[in-house]
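Showing subunit A:
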Amino acid sequence: MPKIAIDPITRIEGHLRIEAQVDGGQVKDAWASSTMFRGIEIILKNRDPRDAWAFAQRI
Partner candidate 1 sequence: MTTERKRTYIWEFPVRLTHWVNFFVIIFLSVTGLYIGGPFIHPTSDQSFTMGWMRFIHLVAGYTLLMMVIIRVYWAFAGNKYANWRVFLPLTGRQRHDLGDATKYYLFVSKKPPYAAGHTMCAGIAYFALFLLFLFQIFSGFALFSYNSPGLVHEILGGWLTSLMNIQAIRFWHHLVMYFIWVIALVHVYLAVWLDSVEGNGLMGSIFGGYKFITGKEWE
Partner candidate 2 sequence: MGEASGSIYDSLRKKGVSRRDFMKFCSLMAATLALPVGGAAKIAEALEKAQKPTLVWLEFQDCAGNTESFLRASDPTVAQIVLDLLSVNYHETIMAPAGKQAEKSLADTVKNQKGKYLVVVEGAIPLKDGGVYCTVGGRAAIDIAREVCGNALATIAMGACAWDGGIPAAAPNPTGAVGVKDAVKGITLINLPGCPANVVNLTGTVVHYLTFGSLPLTDSMGRPLFAYGRRIHDDCERRAHYDAGRYVREWGDEGHRKGWCLYQMGCKGPETFKNCPAQRWNQGTSWPVEAGHGCIGCASPHFWDTMTPFYKRLENVPGFGVEATADKFGAGLAAATAAGLIVHRIARAAKKKSSEEEGK
């Protein structure tokens, strides 16, 4: 069964990869991967809580 990958998915905010297993013109299985990681939650630790909104907003 052929597998197709569409990477990058465009016209979205952010990065996304979609893979699909296609059989006879129908999608039998599919995977979505986020292809970018920054660790905002790790970065937020040990900071003044009043600043948190500014960091989280940049997600």
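Assume contacts are C-beta pairs under 8 Å (C-beta built on N, C-alpha and C of every residue); 3 or more make two chains touch, one makes a residue touch a chain; residues count from 1.
Basis for inclusion: all candidates are chains of the complex that A comes from, given by their letters.
Predicted model only: the values in this text are computed from it and were never measured.
Undergrad: Identify which of the numbered candidates 1 or 2 touches subunit A in this complex.
TA: Contact with subunit A is made by candidate 2.
Undergrad: Looking at the complex, which residues from subunit A come into contact with candidate 2?
TA: By the definition above, subunit A touches candidate 2 via 5-15, 17, 35-40, 42-43, 47-48, 50-51, 54-55, 58-59.
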